[in-house]
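Here the complex is missing one protein chain, while the rest keep their positions.
What follows is chain A.
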Amino acid sequence: MSQGEEEQGLMTERGTGTSEANAVYAFAVCHTEGDPDVERLTGVTRDEPVRCLRIGSLTAIVQTVRGSDFTDEVWQKRLTDEAELERYARAHHSVVSAVASQFPTVPLPLATLYNGDERAALSLAGESARFRAALTRIAHHAEWGVKVYVPVARSAGDDPSDERPASAATRTRPATGAGRAYLERKRNLHSRREQRQADSLRVADAVDADVSRLATESRRLRPHGGGAGDDRRVQVLNATYLVAGHRAAELDLLVAELRRRTGAHIEVSGPWVPYSFVGEV
């Protein structure tokens, strides 16, 4: 495998005793000739400051990190530890957000690492056409997340202990009447459930269609599962939209109207740096 050989080559080039070697963590690339203010940002380590690395007319936001803290092995452990992963994801996100609030910014994925400034500058410069294309696509836009929830309907028929005592009529002819009534109840329950499912999918599609009309681009993400145990709602839509800055207020109004019209619980998050829309679509 050429990739593996290349990595090995890099390792040997740097010689032995590389445990203390530094790596460069890249957070984002932004469009500016001036330096964004990154002074108060912590980044992913407290040892070194977050700083700017000039790449032509673009600027990468980077941080020197200890190489041994950012190997694949260490990341694999990190990924199994929710608290650790959250720390890094939020650290990454806060740098990206801070820079994006100052200049047009393309976020890089979590854990983009280079063997030093020269390597980072060289690699990122090689991608500058893609960065420019992404910057053009997201210019004057922000990303907004829209989630739709429907309540978990706890219908009476769901519970087997809900069997009602037989009425006077069925008591006289217990066998046939009770059996038929039971089947009838089962059938109703089943069709009610299917109805509910169809209804919530319809609500999800309606919300998605309306918001998509207002958005420049849209993407459906996987719905999240319920978090806390007593959260009695089901997420039926998890979508994200690239919305022009001047239409953000319209989105607000639209969502309010959709809430009234559908009765569904609709959550909006944003504005996000357009993470979901900087990749090739």
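Remarks
Following the convention adopted for this analysis, contacts are C-beta pairs under 8 Å (C-beta built on N, C-alpha and C of every residue); 3 or more make two chains touch, one makes a residue touch a chain; residues count from 1.
Everything below uses one rule, namely that contacts and distances are computed from a predicted model.
Missing from the rendering is one chain, named in UniProt as "Gas vesicle protein" (options: "Cell division protein FtsA", "ATP-binding protein", "ABC transporter permease subunit" or "Gas vesicle protein"). Only one residue from A:47, A:81 or A:184 touches the chain missing from this view: A:81. In the complete assembly, the contact with the undisplayed chain comes from A:134, out of A:38, A:134, A:150 or A:251.
For the options A:46, A:213 or A:246, the residue in contact with the chain missing from this view is A:246.
Residues of chain A in touch with the missing chain: 3, 7, 10, 23, 26, 31-32, 67, 70-73, 75-77, 79-82, 85-86, 89-90, 92-94, 96-98, 100-104, 106-115, 119, 123-124, 127, 130-132, 134-136, 139-140, 142-143, 145, 219, 221-227, 245-246, 269-280.
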